[in-house]
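Of the protein chains in this complex, one is absent; all others appear in place.
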Amino acid sequence: MADEKISTPLLDELEKGPWPSFVREIKSAAQTSPMARDLLGQLELSYEEKVGHWKHGGIVGVRGYGGGVIGRYSDVPEKFPNVAHFHTLRVNQPAGWFYTSQALRTLCDIWERHGSGLTNMHGSTGDIIFLGTKTDELEPTFSELTQAGFDLGGSGSDMRTPSACVGPARCEWACYDTLKLCYDITMEYQDELHRPAFPYKFKIKCAGCPNDCVASIARADLSIIGIWKDDIQQDDEAVAEYVANGLDIQADVVERCPTRCMQWDGKKLTINNRDCVRCMHCINVMPKALRPGKERGAVLLLGAKAPIIQGAILSSVLIPFVPEEELFDTVKELLSRVWEFWDEYGMNRERVGELIQRVGMANFLDAIGLDPVPEMVSHPRDNPYVFYKVDEEQSEQ
Amino acid sequence: MATEATKRLTDIGPPHYEKFLPPIIKRNYGKWLYHERLAPGVMCHVAESGEKLYTVRAGSPRLLSVHTIRKIADLADKYCNGYVRFTSRNNIEFLLEDPSKIEDLKKDLQALGFPVGGTNNAISNVVHTQGWVHCHSAATDASGLVKSVMDALYERFTHEDLPAKLRLAVACCLNMCGAVHCSDIAILGVHRRPPRILHDLLPKVCEIPTVVASCPTGAIRARTVDGKQTVEVIEQQCMYCGNCYTVCPAMPLNNPQTDGVSIWVGGKVSNARSKPRFSKLAIPYLPNNPPRWPEVVEAVVKIVDVYAKHARKYERMGEWIDRIGWPRFFELTGIPFTRYHIDDFKHAGLTYNRSTHLKF
Partner (left out) sequence: MAIPIEQLAEEMYQMVVEYHGKKNLKASDLTKAMIAKYGEDQVSKEDCKQAIRQLIDSGRCVYSYLGGSYITLPKKDSAAPE
């Protein structure tokens, strides 16, 4: 039975064509894993029937942790017994997704011994995903992972695995050390990562500049985005070099500036830095000539989420600038206040962004003890239904 | 003490990233000056020290077997002293000190089937979800859609000839685990019928007040069926979000006849030029047609081609549409505008055109 070759005419179609094929990957794993072989069979069935065949389970995990394992069972276990249980482990990735070949091979060896041999490098949140194993294999996999220096990431109502862009490791635009902050936050909150105690998930992403290569503003409850306060560093010789090499600086830089804060007189580029919104466009176009300023740090934004439940939200500004050296302490202080309030008032499955919408940003700011600043809004309210706090005004008089 | 070596470890966290940084990166950490684009998929970062680091980026299918990862590790050994990294969009990056090795590495990657590209004004790799490979609520298969679409857009990955960056994403249901909602083109699996209610199972596995509370539109009510405490769904109020199914497995939404795919355009995450924004609905429904989803592939290729032809340099999809307007977008792409394109959820009114700004 195990040696029986599964016929997969539909999936075979997806081995054709130039883009690397996931079917080829499953077949590769299937050479050594009966689980991967049955996954192939069940997936072919899904392609035939146009419907998925997985059920979600909720009890499985490793001892002591409430996150890191996603329970999954086949709804056709009689046909595909090797994927009757097919749970996912989320393994906390190293910050910035750097590896040595030795570390990769260690992960491969562990997963080949205990699971399907299939992975995602990486999952949407950033973890290494070990795709599919039986309940009995969870604890042995975890044991070998920790012996090798790896640990599980988050799932459920906990702090999810933080992630970071490549940052100062290979990017001249990193306005703070994203890898270090990501690592420090991950280590500081191991308990929050592994033992779910929140109303729902909480994601943190560290992006080094406003290009936001980790999509933190769209995907993280707390988005930490690098920014600078002083003037763009400008190298006029390098500007001239770009122009000499054919850059249409007027059309492609000056006129693309969202605040029209720069001028080109044919020889010299002049930037009115007071009007600059630090969008990165001119820097992206001329990386050799323009660089972020020297007074660097990050803006802290709060509240992003995907549509479930009350609609998608982008993060919005909470603290416009935190100097790099104060970043970790400020994030810790902010998280303790935000989590305290969310813990107290958040409903089941209510993300922080949704809670803020429900109670109102002003009330939320009161609760976490933060003063309102105009950077928090795109414009002041335009509706006159203001909840005045009359008592406060009277006591002032 | 004999048990010391096998003591159960918890809460050790991930390995420290410094262990995995190549020496050239450690030497120049935080001291990079600028970078240059050498070819599609190839970058050179120059440090204050004058040292140069060459990056070769290759697309992967995200779903990788251990056998393939070992081959990646072999390439890292052969070319990069054993160091390699992955990007936030499922690309693999090889970091070299010696530029004379780049061409050989590219040949080896080619032989393994990994395309080199995805930088600058190319389509980068696709961020996507699990689909039928591993998800319980998938309305479609994410990996199959990605493979089909990227086969057709392969040249857009290996060449940097678009007006600007183009970010594609696939999510297999409205949960949008991949947070596709801020992509230039988002392909999104959709359910279009209310959940079935398994009345026999529901009382055993679900908590009724939680199920009732889970519905964002209040469409679920407690009800007794054949003496069993269960629920009913007011079908007119259901928008097929699947939230109830996530808290209650006895309310599956999957429906092979009516599930399918929608397409959304014009979102972005970066702050460059314009602010980050959500993608907007372009096509409300295309059929699930595995294994190759020809209707979806055709629609996506058409949108990319029209964008490539009409957008100006540095205009992302959404910025291009800002300039030409939505009526012209629908006209140029030949996509019909329907009642489904007009929002009717919260704050829908904000999306109406409350002006006489019109183009003819």
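All chains are identified by letter, namely A and B, in their written order; residue positions are counted from 1 within each chain.
Going forward, contacts are C-beta pairs under 8 Å (C-beta built on N, C-alpha and C of every residue); 3 or more make two chains touch, one makes a residue touch a chain.
The structure presented is a predicted model; accordingly, all values stated were derived computationally and were not measured.
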item	value
Absent-chain contact - pick from A:19, A:47 or A:73	A:73
Option touching the unshown chain, where A:196, A:210 or A:292 are the choices	A:196
Given A:46, A:106, A:157 or A:284, the one touching the chain that is not displayed	A:157
Contact partner of the left-out chain, one of A:27, A:53 or A:85	A:85
Chain A, residues in touch with the chain not shown (by the definition above)	55-61, 63-67, 71, 73-74, 77, 84-85, 135, 155-158, 191, 195-200, 343, 348-349
Residues belonging to chain B that touch the chain removed from view	204-207, 209-210, 214, 243, 246-249
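By definition in this document, only the chains that are shown with their structure count from here on.
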item	value
Rounded Å distance between chain A and chain B, as computed from the means of their C-alpha atoms	12
Chain A residues touching chain B - in the complex, by the definition given at the top	10-11, 13-14, 16-26, 28-29, 31-32, 36, 39, 43, 46-47, 49-56, 63-65, 72, 86, 88, 92-105, 107-109, 111-112, 117-122, 124, 126, 131-132, 143, 146-147, 149-151, 163, 165-166, 168-172, 174, 177, 179, 183, 186-187, 190-191, 194, 210-215, 217-219, 251-252, 256-258, 277-281, 284-285, 287-288, 291, 306-312, 314, 347-349
Residue numbers on chain B that touch chain A, as the complex places them	6, 8-17, 19-21, 25, 29-30, 32-36, 45, 53, 55, 59-70, 72-74, 76-77, 82-88, 90, 92, 95, 113-115, 127, 129, 131-138, 141, 143-144, 146-148, 150-151, 154, 157, 174-179, 181-182, 210, 213-214, 216, 241-243, 246-247, 249, 254-256, 259, 269-274, 276-278, 288, 290-292, 313-314, 345-346
